[in-house]
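Presented below is the structure to which this report refers.
Every protein chain but one is kept in place in this view of the complex.
Read from first to last, the chains carry the letters A and B; within each, the first residue is number 1.
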Amino acid sequence: MELGIFVQLLVAGLGIGSIYALVALGLVLAFKGTGVLNFAHGDLVAFGAYVALFLSLLKLPYWQVLLGTLAIAAVFGVLLERTLIRPLLNAPAFTVVVATLAIGLMIKNALRLSWQENIATLPSPLDGVTVRVGDVSVNPQYFWIIGCSIAIMILLAVFFRRTLIGKAMKAVAQNRDAARLMGVRVNRVFPLTFAVSTAVAALAGVLIAPITGIQSEMGSVIIKGFVAAILGGFNSLPGCVVGGLVLGTLETFGGAFFGGTFKDVTAFVLLIVVLLVRPNGIFGGAEARRV
Amino acid sequence: MSYFVVERASVWFGGVHAVSDVSFRVPKGGIHGLIGPNGAGKTSLVNAISGMVSLSSGKCILDGREIQALPPHRIAEAGVGRTFQHAELFSDQSALTNVASGLFKHRGTTFFQDILGTPAKWRAESRVCDAADAMLRMFGIYGWRDCLVADLPFGIQKKVDLARALLTGSPFLMLDEPTSGMDEAEAQDVIGIARRIAREHGLTLLVIEHNMKVIMRLADRIHVLDHGELIAEGTPAELQTDPRVIEAYLGTAAHA
Partner (left out) sequence: MSDSAPIAVPAVSGAVPGKLARGLRVALLPIAIAVLLPPFLGSYYHFVASLALINVIIAVGLNLLTGNAGQISMCQASFMAIGAYTTSYLTTKVGLSYWLAMPSGGLLAALLGVALGFPALRFRGFYLAVVTLGFLEITQILVEQLPSITGGVRGISASRPYLFGSKLSNDLAFYYVVFAISLLGIWCAISLLRSPTGRAFDAIRSSEAAAQSLGMPLARTKIAAFVIAAFYAGIGGGLYASLVGFIDPLEFGVWTSIRHVVFIVVGGLGSVVGSIVGAVALTVLPELLRGFKEYNEFVFGSLLLLVLVLMPTGLVGLGPRVRSWLRRRADHMRDDK
């Protein structure tokens, strides 16, 4: 295989893999932090893309669009938690799943109804930049995706390890009652967890939009996020990253060699292989299922 | 030949010997006690006998048949029944359903009869509910018949667990702290019922107990575990003055 093609596929694979990793991160964050498996997460990705679209139509520079989207998403996450998720925290697991599905349906439809099905896309800071390897050009947006993802992951790592709030979130994730006894205001941590989770989802939306376009069905990326999370052991944040990158790369190379259907099937084949061989994922975390 | 034999049983748990080389015998119709301080390995031993955990080494022989390698439900079919330290009930079912589940081994219907709803199945179901009701009455808990067991006080839950186990008609029954959560009068009452049923039907009992008054009056013979090992066995009278038993129970307090 030509070097150029290889690099092109690799960058695309890592790029799309980073998106999957981000989606998985947000999912696992919310799950670990609140015990809620948020099936509306994918639609929050779409939400992020649409908010960014709205802001960019106001002719704001990219930086403001990006940060503004993250801020709005964080606030939306808090709102979501306070109004809709809070009553569900002690509900039976199945109810929570279906309820979040319903929330996702509402968000998706709200977006669709506001924007109709107009094709829209988001500008990117690397628009107009060309990257070439040999005869082949590589989409620069992928580099931007990878770069931003790395940045946010480092940020999150620092946040959880160094800041008090981050450590409080970790404590609540590990043992809600013990954290409560240690004086952590669990009722404050939950909305914060959702704020971070939603912001990460929104970031994924903003990053992928220049490549895939913006439509209300963007939320289907949640399935890839789930797969990535499971590959990584579901309870581990680094696992999400590895899982996402592996999935993205395998998918992209597989699609190039075996055609389009293979791309869709890769996720499940990978999943089944991992479940059969190493059910606890690559990182083998402890089982903490609620569903 | 003894009815139930434990031969050099050992249970390993991630580097710890929960049960270490324990051997004893229980004759048919006997009521034996299993006592020892907390963490001595009593529940681990019972879990191993019932098949919930594997015996790392050793044998369990019931009526001449080795059962340690069987899957748990086959051990139950072979005639081993048990209650649980924490009652282990079906928490979102009623007391009646829980007790009625005890008759599963004696189901008179096939799967197809069950799903097709033949008159025979409904008749069998009637008999099951009647038997469960009678058992509830015997324990004086008929009033909680339709209550969700998760809402019941712990002492009542233990009675439901015992009623369920007795209804299985298992010839060898292991009771894990059957009187915990009960006051003295309740405890004597429950143990009285258990002993009466055991004697009437020739059941063999192995009873883990912390309540010394209860076990001393109930058991023919008592085995004492400490740190996974069998340190003493004998009649209640013998053990009350056995220095090793006293040391095991009071030892830590004396050193404190």
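To be clear about the criterion, a contact is a pair of C-beta atoms (placed from the backbone, for glycine too) under 8 Å apart; a residue touches a chain by one contact, two chains touch by 3 or more.
Not measured: the values here are computed from a predicted model.
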item: Touch partners, limited to displayed chains, of the chain removed from view; value: A, B
item: Omitted-chain contact residue, chosen from B:R8, B:H73, B:R199 or B:K213; value: B:H73
item: Candidates A:V7, A:L79 or A:A110 - the one touching the absent chain; value: A:A110
item: Candidate in contact with the missing chain, chosen from A:A91, A:I150 or A:M182; value: A:A91
item: Residue of A:L10, A:L101 or A:A120 touching the missing chain in the full complex; value: A:L101
item: Touching residues on chain A - with respect to the absent chain; value: 37, 84, 87-88, 90-92, 94-95, 97-99, 101-106, 109-110, 112-113, 180, 186-187, 226, 230, 234, 261, 265, 268, 271-272, 275, 279, 289-291
item: Missing-partner contacts on chain B, residue numbers; value: 50-52, 71-73, 76-79, 81-82, 84, 88-94, 97, 100-107, 109, 111, 113-117, 121-122, 125-131, 133-135, 137-138, 146-148, 150-151, 164-171, 197, 201
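To be clear about the criterion, only the chains that are shown with their structure count from here on.
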item: Distance between chain centroids, defined by C-alpha means - chain A, chain B (Å); value: 50
